[in-house]
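What follows is one structure encoded as structure tokens, with my remarks underneath.
One protein chain omitted, others in place.
Coming up: subunit A.
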Amino acid sequence: MTTTWTQRRKARIDDLAAGRSLGSEAWRRLRRDPVAISGAVLVGLFVIVAVLAPMLAPHPAAQSFPELQQDLRPGSIPGPRTGFPLGSDQLGRDFLSRMILAAQQTLLVGVLATLIGLAAGIVIGAVAGAFGGWADTVLMRVTDVLLSVPSLLLAVSIAALAARPSQTTVIIAVSIVSVPIFARLLRGSMLAQRESDHVVAATALGVRRRAVVLRHMLPNAIGPVIVQATLTLATSILDAAALSFLGLGDADPARAEWGLMLAQAQAYLDVRPALAVYPAVAIIAVALGFTLLGESLREALDPKGRR
């Protein structure tokens, strides 16, 4: 036991002596962090289910089954039975299929909204941080305004502006909410880069401004933003579910969505609570998974936490 410990210790010291990149060091720490592992398991399960949803789901989301419908009574909704492992929902559709297919929608909306928000945030933050001056002032004041409104309220307002709620409006609303966070974060680290020695050195060599920004500043500044993106995935999923819950979500009945399922199940809470519990647990688990993963990623990448 002592020998293995000493051996491990020695290997560690050798590693330190050899020098490791921040990336591999972070990866090493992530692998041993129980929080990161739980997050990764939750996220991994969710992603697998979401990606394989069309194969995993036994039935289409919108299909009603007569054999389930005939058992629907005002006081009872059919529970699990052969062919329908989770039973029926309030309209005689297969509940399991809807849960699985909703995962796909959630992943799609969450990832798209985060990517769009990330892209816009990076552009705004990079321009503001790299050039400063009036561009910085204008962009950051707009960002401040967006940040001053609570995120869900902002998302609801944007979604409500759309003439007809749809998946696209949800994605746009949720992504706009995340833009100011990314923009501020990137601007801050771009500003720090602007003063850094290697950027001054690149400028002293006559490197073009575009190359200075794209090659010398952005890659060094983007780390915190990428970490933030994993955390934003969680809030985006929550926000999207909230919008659906409030009736501002995807209006297409052919697609299942956890937030909407939760909202519609409210009327049947005393009849079949499972209809509300399953989507709620799914939303929480996914959001938790991304948050755990994002937090531990942030800690792992923080050079101050190196041991």
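The criterion applied here is as follows: contacts are C-beta pairs under 8 Å (C-beta built on N, C-alpha and C of every residue); 3 or more make two chains touch, one makes a residue touch a chain; residues count from 1.
Please note the rule applied: contacts and distances are computed from a predicted model.
Candidate names were "ABC transporter ATP-binding protein", "Cation acetate symporter", "Succinate dehydrogenase/fumarate reductase iron-sulfur subunit" or "Sarcosine oxidase subunit delta", and the UniProt protein name of the unshown chain is "ABC transporter ATP-binding protein". Between the chain not shown and the residues A:Ser64, A:Gln90 or A:Ser196, the one that touches is A:Ser196. The chain not shown here is touched by just one of A:His216, A:Arg255, A:Arg272 or A:Arg298, and that residue is A:His216.
Among A:Leu91, A:Leu115, A:Ala162 or A:Val207, only A:Val207 touches the chain left out of the display. Contacts to the hidden chain, counted on subunit A, fall at residues 19, 21, 196-198, 200-209, 211, 215-216, 219-220.
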